[in-house]
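In this view, the complex is presented without one of its protein chains, the others remaining in place.
On to subunit A.
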């Protein structure tokens, strides 16, 4: 365990994974240049500085979703799985305001305009022109495997929303509750919300490097995915999206006095409203007949040190 180092974007000191990441093309280009300049000169040339630690984005062929702001751009396959949102569609058809209950995690709905619920309302209203979106935001202290499931039912009964956007799993993961208890309670609660003709969008827990190798944490993220698939509700792949953003170049990004993970976490909070809005608006385009969600591939906890092997993960393992 150590205190995190300050982020140093574009840093050039040798890194463990650098060798694997340095593209072959770069070396070939260097060789060609050397040939042009003459062999003797090439031999005396100072060693080429190591390129900044850029991890190529996964599924290189798939571009980031351009409807998102550049800093939040993630390919769709790593951002959401879609499903029908019947209750919201009905509200749109009836031309009445859409009531959204944003719950859990950072949903406490603090008043500042930069906070997630305010951003979510703005982003949804921008994406759904001429629609009035009313966000009710609530924190949800406690674990779903514990009392929070009951508390959530009371809040839903109180607010009577058309849609519940639920950031789920963080508290249970922090409490390391039994995985099966978490999955069962989550499934029960989602089924209960749906049984009252209220739509649900799940948001899985975020990614951070120090938990990339934590099999339990990954299982919690997978459990959320499984419930989303089973209950046919849209899912914002917050973990996957943040892993993608974490793997992008630091070039041009501002530093963070508390280190890289904290900067990425801030970025995640800034992007969440956009990501959730994207999943909702695309889910609204789902045809009536299809109800199923395409199952995202299950996550595996990364072995220590092999994080960048699949091109998605951190190049710099978090200090332990």
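The working rule: a residue touches a chain if its C-beta (ideal position, glycine included) is under 8 Å from a C-beta of that chain, and two chains touch if they have at least 3 such contacts; residues count from 1.
Criterion: contacts and distances are computed from a predicted model.
You can't see one chain of this complex, but its UniProt record names it "OpgC protein", from the set "OpgC protein", "Nickel-dependent hydrogenase large subunit", "ABC transporter" or "Imelysin-like domain-containing protein". Between the chain not shown and the residues A:120, A:145, A:241 or A:271, the one that touches is A:145. Within the complete assembly, A:205 is the residue of A:205, A:234 or A:247 that touches the hidden chain. The omitted chain makes contact with subunit A at the following residues, 1-4, 105-106, 108-112, 114-115, 117, 136-139, 141-143, 145-147, 150-151, 153-158, 170-178, 192, 196, 205-206, 208-211, 216, 258-259, 261-262, 264-265, 269, 318-320.
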